[in-house]
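All remarks here apply to the structure that follows.
Only a single protein chain was left out; the remaining protein chains are all shown in position.
All chains are identified by letter, namely A and B, in their written order; residue positions are counted from 1 within each chain.
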Amino acid sequence: MPGYFARLTPRYRRSWALVAAYLAFLVLISLIDFGGNTAGQTLFRGLMLSMLIFLVASGLSLIFGLLDVLNFAQGAFVLVGAYIGYATYQSVELSSTYSFLAAVGAAVVSVGLLGAVIETGLIRPLYARPVFQIVLTFGLGAILLDLVQRIYGPQPKQPLAPPELFRGTFYLFGQSLSIYRLFIIGLGLVIMVAVGLLLNRTRLGIIIRAGVQDAEMVQALGINVRRVFTFVFVLGAVLAGLAGIVLVPYQGATLDLGNQFLILAIVVVVIGGMGSYEGTAVASFIVGLTRAVAEQMSLKHFDAPVLAETSILILMIVVLLVQPSGLFGREES
Amino acid sequence: MIERAVYRRVERIENPTGRKLAAGLVRLVLENWFYALFFVLLWRFPYLVADLTDSEVMPQRPTGGSVFWQSVMAQTLLIACLAMSYNVLFGFGGIISFGHALFFGIGGYTTFILMREYEPGARWPVLAGFAALVVVIGALARIPWRRLALAALVGAALLYLLLPGSGGVSVYQGFGVAVLLSVALSLLSGAVTLRLRGVYFAMFTLALAEVFWVLAKSGTLRALTGAEDGLPFRDLIPDALNPTPTAGGNRLAMYRVTVIFFALVFLAIRRYINSPVGRVIVAVRDNEQRARAIGYNAFHYKLLTMVFAGVLATLSGLLFVLWGSAKRVDPTLLSLNYTVEPLLLTLIGGVGTLTGPVVAALGLELGRTYLREETFTFSTRLFGLLSLWQALWVAGFALFFYVFRRGLRRGVARALGAGRDPGSRAVTLAAGAGAAAALIVVALVAQAIYAETDLDTYVYKVADLWQLFQGMLFVLVVMLLPHGIVGTWNRWWFNRRLRRMARQAAARAAGAETAEPSGGHEA
Partner (left out) sequence: MTGPAAAPNHGAGAPPLLDVEQIHTFIGEFHILQGVSVQVPRGSITVLLGRNGAGKTTTLRSIMGLNPPRAGQIRFAGQSIHRLRPHQIAQRGIGYVPEKRIIFRDLTVGQNLQIAERQKGDLARKADLIFGLFPDLHRLYDLPGGHLSGGQQQMLAIARALVPDNALLLIDEPSEGLAPVLIEQMMDAIRRLSAHTTVLLVEQNFQVASRLAEHYVIIEEGATVRAGRMADLVSDKQLIKTYLGVA
């Protein structure tokens, strides 16, 4: 890690400084505006949101980086994961912890399979026509949304109780915080580190990172890149599905879940820089915390969450104006 | 045949000016007779429907087939205009935008918010805001200052004229301001992202449109926008602009205005694409670096295209709002729907073809309206052939073929002993359609199970299936018909002509060989 910071280019160093300053500003402003207690709750919620967004955005970023496909169906993967997980969690009659595990398994496996079918059957023939891939995934998103609505009905699903293991609250700095949210944060961090290790320490990871720069050259070295493509697409889908199922005990399952997370993930990827893993991780924190703080703020001052929706989009526009290739993206144009 | 005969006749005209005139005239007619015929058909459409449905074109009470279909046709044409404007961006400019709905919806909001809220004191602040915007855009787009100053002056002058010093804003002035705003928004979003890779542009426009959509929906701004309910404008527009027949509005006149607008949009796009500027834009789409190397500022040409498409979308949106029966500007006009719709229509019709979006819009939108209320059950036979259960089997086989298409194709090719794989496209096409059918049937079964009714008696409405159908069309068109309807037709036609020319050339060469010896004598 110290090696990493020592080798940073000036631009990356500036980006890190900007990020640190912005996060400090967020913490400060929430402390001043909401007072200690609410600020703690808000930031905690923001952290949880960050991790959920990260799960969706990291897949989007990896897929875009390696396959050059802007996967508009990523939101639909969240949706499918949430609904299949919901159905499994509700219907499996084991102890709540085990049925939750079963639900996670069902969501992850089914979304993974879906991803594999989509990549091999539909996206692969289109590698020569990138614009059509965008349109294709867009259409797939619409189909999946419609299928989910038909199968599970249009009414939103109420949140289910979290598994016994993660029920209840704990106290930190005099605040009562939900254990389940802590679980989500922990899970997100574990996955963040695991994927980071995968990318940096394994041969597969090295191949993926090389492929992000030039997949053709990797192929010319004798590596079957298509198989790696499929792996990455499935990995991205699985992470999104995982985000979907862990959302169920927290906020249930609704049909607009997919689009909501898709937009958030897109903003993260743009802010962090396309195809940059560290950028995606950092930007997830920025977006998650910004959203939570803005939501709290506009609830307090305007009585309506209007700021929450627009704040991150404005953030994205500002980043695009200041640093068009994102905080940690490669310079281009 | 006729063409050639006519041209031959023209060539025989002695007087050179007369010949030139006649040739031009003949070309005009030959190139446009189809469009002219279509225009006449549209013009007479209310009467045709009136005859067919035995209703009146302008009845006392606003009911009957003709009145209904006038409204449907007008809205379809406006959606076609929207799709054509999208095609200018996507098809001819190679710019993929996911925020076209912003331009479609912004016009109505601007006009009617201005009409309700404008006070003469706001004139100068608005002008100041405009000046600031021009400076920002100019700085971002690095436009030469002379050109920028000129544009700013023209814009400011127009705004000054459009915003009255006393009294309120009229509808038409509102329209003008709306167009100016749409120009400014296209310039802004273009200036920010057009230099970046296409994906950034797609995402930026998506986000920008979402901001406006969320703002329009938000309860906080209810006083201004009417939030989810929309902004009522029934009392703001004169009767002349009101196509709803109940209150002195003149539907037929509005219908004609719409048809003329449609024709103008078509002609404007055709003119634009065939103009020198349009050729550069197509060149930039095909190879931006090369176009830049020749000396064209690709960025400015793309900006211009964005403005052009944005203005057309805004105007279509304005008319579309007027045609709405609720007489409200509501947030759905800004929603992703109106981006997806033109994108889909462009793809189906043929990316980068002039008539494609229109063909697709007419087919899809009219079809949707026509079939909307149709219902069917599992026991009714599809096209009188199969029951849905049988269709599921067929679809299953098709899916199987699709999955193993490569092996099958190879097998067929080997069996025929040909190097190329014959009929591969047909195999894929059939299999893809089958896979789609399978998905539809699965969805239908799922829906019936969800409703906990007996499959055979559950009644489905076509309108309920529309979203699924639309998504399916996206995938199918992209996979199987990448050039769209008109694009595929054009290619087929072009290839046919090529083949014929090759055949004629070969015949001529053969003829020349045999004729050679005698030819020498004649010379």
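Here, a residue touches a chain if its C-beta (ideal position, glycine included) is under 8 Å from a C-beta of that chain, and two chains touch if they have at least 3 such contacts.
Here the structure is a predicted model, which is why all the values come from computation and not from measurement.
Within the full complex, the chain left out of the display contacts the shown chains A.
Only one of A:17, A:220 or A:321 touches the absent chain when the whole complex is considered: A:220.
Although one chain is hidden here, its contacts on subunit A can still be listed: residues 7, 203, 206-207, 209-210, 212-214, 216-225.
Following the convention adopted for this analysis, only the chains that are shown with their structure count from here on.
Centres computed as Cα averages put subunit A at a distance of 34 Å from subunit B. Every residue of subunit A that touches subunit B in the complex is listed here, in rising order: 64, 70, 121-122, 125-126, 129, 131-132, 134-136, 138-143, 145-147, 150-153, 259, 263, 266-267, 269-270, 274, 298, 302-304, 306, 309-310, 313-314, 316-317, 320-321, 324-325, 332-333. Residues of subunit B that touch subunit A in their complex: 96, 140, 192-193, 195-200, 202-204, 206-208, 210-211, 214-215, 218-221, 336, 340, 343, 347, 402-403, 439, 442-444, 446-447, 449-450, 467-468, 470-475, 478-479, 482.
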